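Right, chain A next:
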Amino acid sequence: MSLDPLPLCLLFSSALFCLGLIGALARSNTILVLLGIELMLNAANLNFIAFWRYGPATSPATGVMFVMFSIAVAAAEAAVGLALIIAVYRHQKNIRLQEANRLKG
Partner candidate 1 sequence: MLGTGLLQGLGVTAKNFVGSFHDPARLTTIEYPEVKTKLPEAYRNFPFLVTENATDPMGTLRCVACQICEKECPPQCIYIEKSKDKKPDATGKPQLFPAIFAIDTSVCMSCQICVEVCPFDAIKMDQVYEIATTDRFSALLLNREQLAKSNAYYHEIHPTEAAEVDARLAAERKAAEAKAVAAAAAKAAAAAAKLAAPVAPKTPAV
Partner candidate 2 sequence: MTAALVLIAVFTLATAAVALSLRNLIHSALLLIASWFGIAAFYLWAGAEFVAFAQVLVYVGAVSMVVLFAVLLTRRSRADTVIAPDSVARAISAVITGVAVFGVLVAAILKSSLGRLSPAGVPALPGGTSVSPVIFAPTATVREIGIQLMSTHAAALLIIGILLTVALLGAVVLAAQDGSESKQESP
Partner candidate 3 sequence: MESPEQIRDRLLARFPGAEISVVTNPGLAAQHSLLLGAAHARAIAEFLRDDPTLRLDQCSNVTGIDWPEKEIVETTNISTPDPANPAAPPTAVEQKTKRLQPGFLEVVYHLYSITHRHGPVIFRLRTGNRTDQATVPSLTPVWRSCEFQEREVFDLFGVTFVGHPDLRRILMWDEFKDHPMRRDYVEPDDYEWEPTPHGAVLEKTKAHYPTPPAPASVAPVKAAAP
Partner candidate 4 sequence: MFKRDPEDCPLSQEVTPPPPSVTETERDELRRQGILLTSLQELYTWGNSHSVWPLNFGLACCAIEMIAASMAKFDIARFGSEVFRPSPRQADLLIVSGTVTKKMAPQVIRLWNQMPEPKYCIAMGACAISGGPFKQGYNVLKGIDRFIPVDIYIPGCPPRPEALLHGLVQLQKKIQGFKLTGPDAPRHLRDDQPCNCPVPEFGEHDLEPPANPAVWTAPPAIVRKD
């Protein structure tokens, strides 16, 4: 295995992505699922930075730009997601994913 940084970075990010995936799939607590998704998003960001740093240069800071937008979107997603969780909790006093299957309050 080569010790080149780029594949290492990519391996790192894919491992993080899979961890997030496993977490999102395995846990039934909505907050943890959300956190798993956040981790997956972060893994994607890692790729952007890795390619920006070691990939072919296109525009000087595109990768960084992407990550910043991604962070902003992730923050918005977290806010909305957690607001949803609180709203669901208000309705059924529970935040287990399996039980949030009714579309009516």
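Heads up, the rule we're going with is that a contact is a pair of C-beta atoms (placed from the backbone, for glycine too) under 8 Å apart; a residue touches a chain by one contact, two chains touch by 3 or more; residues count from 1.
Criterion applied: all candidates are chains of the complex that A comes from, given by their letters.
The structure presented is a predicted model; accordingly, all values stated were derived computationally and were not measured.
Interface record for this complex: partner of chain A among candidates 1, 2, 3 or 4 is 2, by the touch criterion. On the chain A side of its complex with candidate 2, the touching residues are 1-12, 14-23, 25-29, 31-32, 34-36, 38-39, 42, 45-46, 49-50, 52-61, 63-65, 67-69, 71-80, 82-87, 89-90, 93, 95.
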